[in-house]
Every structure is written in structure tokens, then in C-alpha cells.
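The complex is shown incomplete by one protein chain, all other protein chains being positioned as in the whole.
After this line comes chain A, so read on.
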Amino acid sequence: INIVLVEGVRTPFLLSGTIYNDFMAHDLARAALLGLLNKTSLPKDAVDYIVYGTVIQEVKTSNVAREAALGAGISEKIPAHTVTMACISANQAITTAVGLIAAGQCDVVVAGGVETMSDMPIRHSRKMRKTMLTLNKAKTLSQRLTLLSKIRLGYLTPELPALTEFSTNETMGHSADRLTAAFGVSRREQDEFAFRSHSLAKKAQDAGLLSDVLSVNVPGKGIVSKDNGIRPSSMEQLEKLKPVFIKPHGTITPASSSFLTDGASAVLLMSEEKALAMGYKPKAYLRDFVFVSQDPKDQLLLGPSYATPEVLEKSGITLDDIDVFEFHEGQILANLKAMDSDWFAQTCMGRKSKVGVLPIEKLNLWGGSLSLGHPFGATGARLVTAAVNRLKKEGGQYALVAACAAGGQVVFDL
């Protein structure tokens, strides 16, 4: 079965704590879903299944895909589920959809991702939670009082969702800074790449190339139709920024890391047969993908380096055949260096020689996660849609999508 991408959309990606401040995650997801349905004029009853990816879950809507679908007026008879795989959660949603179609389970699947960092579940401390739960079971007043009397001031310290690897207890930024140092990526190279990302994004936005961005009406705040994190500045300004994670000698600054972002994305996937039967003109075939994983401590963000050669070999094409590269801009420079290193290939990847030089002139030409933003759960679908739209625009044949994720895993769509 050939699996095709019919259309992809996303809400504007906005800095957390700005216009989407009052939205919950399922509100954003619903906006993307409705936008997709409208854009494709897909009848609501034509969808067979819905899969969404998300990272930090709102406990009230842990199956956010289902809440979004219900809110979008999709029949309650259509099943929906939510997946999570850190920054490649949406990629996981897409490949899940591919699997469902390939297995003949469904013909039409909406896959997407959503994240909001404007509202996060902040919990009571474990001790406090324990006390509260025991309190529920306490029967007499004296039992309750004894329990209450055990509460100490320290119990009231809240627990924030951590952007740290649970297994290593290291924050992603910290890990990334070590990674850039391990690959000898200089501060200047990173600043230049950040500058490139913002400039390209601005150009693409001005030229109207970001056609996947929907207009979303935010109650009380009007309609948003543009990403608001794109800030082309100058190298001089970038040089002045101080490192954020490892102080004072780190190399990653606010410019060379993604800002906290709210946003949602969605793609419509079908079997080719079904798409044609419904009268759609598919935009691209989804050919192959791999997930890989590595040591979560030292190789956390190196997924693309490992996955690129694997998926190419699996598909029987080479790096040179690829016309469009859309890579998640998390430690992309370290990945480029890794792929260009014989030592790394031989020592860490168990390959005979290096993967090769990735042609930067084909990479992320419409901006990337540094400039457009990175709502963790939603980025994967944005990458795929951008790659597909670029293929159309640039007239290419093959596109390669890669992203790295916490836990050291990666996805590739082709």
C-alpha cells in the first residue's frame, strides 16, 4: 500500500505565555484539527482514526487526541489515541498512522502533535500527595488531625515538570552544551546558524512560503496567523548574549536554543487508493522511517546522525539523492560534525566510514526550530509538512526528515 500525505497544517507557533496563554493543549490541538478539515474539505465522518503526540501531558486531558477530536465535532465513534516520545512525539504519531494504514486497519488517519508550555501541570510534592491521599482514607477526626499535624512547611514546595532526563537527571540544555563541546562546535558557529535560521524563517514568512500556518481565532485576543518567535537580529547582538545552561563558559545561548513554544500541528494521511478515490491530489508519498536510540547521557541528541545512514540504506538511496532536508534544529551542528567524522562512525556507530557531508544549502531553507519555535509534541508534523511543501516548491524528488529526542531516539520520514 502506498501511503500519501494529502495535506499538513499547523497553528502559528507562539512564544509561551503570549497569545495562547489561556488555551489548554486540547484547544490548540482542536484548532489544528479543524484547520486541517477545513483546508481539505474533508467530511468529518471520513476520518477513521486520530493520533496525536504530546510531551508534557495535562493530567485532565491525558488522551488529548480524543478531547480535541470530540471538541472538533468529530463523531464520538471515531477512536483517537495519544502517543509520547519526547520531541519526536508527532513523528511517532505519523508513523503510527502509517502503520495503521499499512496494516489495512484504516484508510484515513489524522496525525499531529500539540504542546503548550503556557500551562503546565505543577504538582504537590510527593510527601504532600501521600498525606492527602491517606487523608482521604482517614475515618475519624482524630486520624485526620494526626495526619494534618504531620504536614511540614517543606511539603508545600511544588514539583515542576522537569525538562530533565529522568534516567540521568541532566537537563536537555546542559546535555546539549556538553555535546557541542564534545564535537568542538564553537560559539561562533552556533551564533551563525541561529542567525541563518531566523533570517531564512523571516524570508519565508515574508514570501508567504509558510502556507501550512493556519489562522486561529483566540477568544478575546483576535486572530493570529503568524509565528511570533522569528527575530532576525545581527551577529553583533547574538555575540552579546550570555550562555544559559552552563555558566559562565558554556556556548549555548538563548539564540542558539529553541524558546518555549505553544502550538499544534496536523497532517492528513491516506492510502493512495483512497485519496485518489476521494478526489485528492496527494502531495507526497511517505516511504520509509527508522527509529534509533542511544545512550541518554552522552549521545542524547545525536539521533539524526545514527538514523540518516540507516534509513538511506533501507530505502536504497544515497545522501546525494536527497533534495530537501528538514532536520530539527536541536544540536544540528553537532550532528553535522558527527556525520562528517570517520572516528565517530567507526567508534560509536560501528560503521566503516563517515556518513558524509550534509549539504547545508538544502537544509531547513524556510527556518527551523530555533526561529519558528519548538512545541515539543508538534514539531515532527511541522517538519514533515515543511519538507513536503518545499519539495513541491523546489521541484525536488526526495526529502529527508530527522529529529532528535530526549531518550536518544530519532525518526526519519522520507
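Assume a contact is a pair of C-beta atoms (placed from the backbone, for glycine too) under 8 Å apart; a residue touches a chain by one contact, two chains touch by 3 or more; residues count from 1.
Basically, contacts and distances are computed from a predicted model.
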Consult the UniProt record of the chain that does not appear here and report its protein name from "MTMR6 protein", "Small ribosomal subunit protein bS6m", "FERM domain-containing protein" or "Trifunctional enzyme subunit alpha, mitochondrial". "Trifunctional enzyme subunit alpha, mitochondrial"
Pick from A:Q105, A:S167 or A:S215: which residue touches the chain that isn't shown? A:S167
Can you tell me which of A:L179, A:A275 or A:I322 touches the chain that was removed from the display? A:L179
Per the touch definition above, residue among A:A338, A:L365 or A:L400 touching the missing chain: A:A338
Which residue, A:I56, A:A102, A:A138 or A:C348, contacts the hidden chain when the whole complex is considered? A:C348
Missing-chain contacts mapped onto chain A: 166-169, 174, 177-179, 181-184, 246, 248-249, 295, 297-299, 334, 337-338, 341, 343-344, 347-348
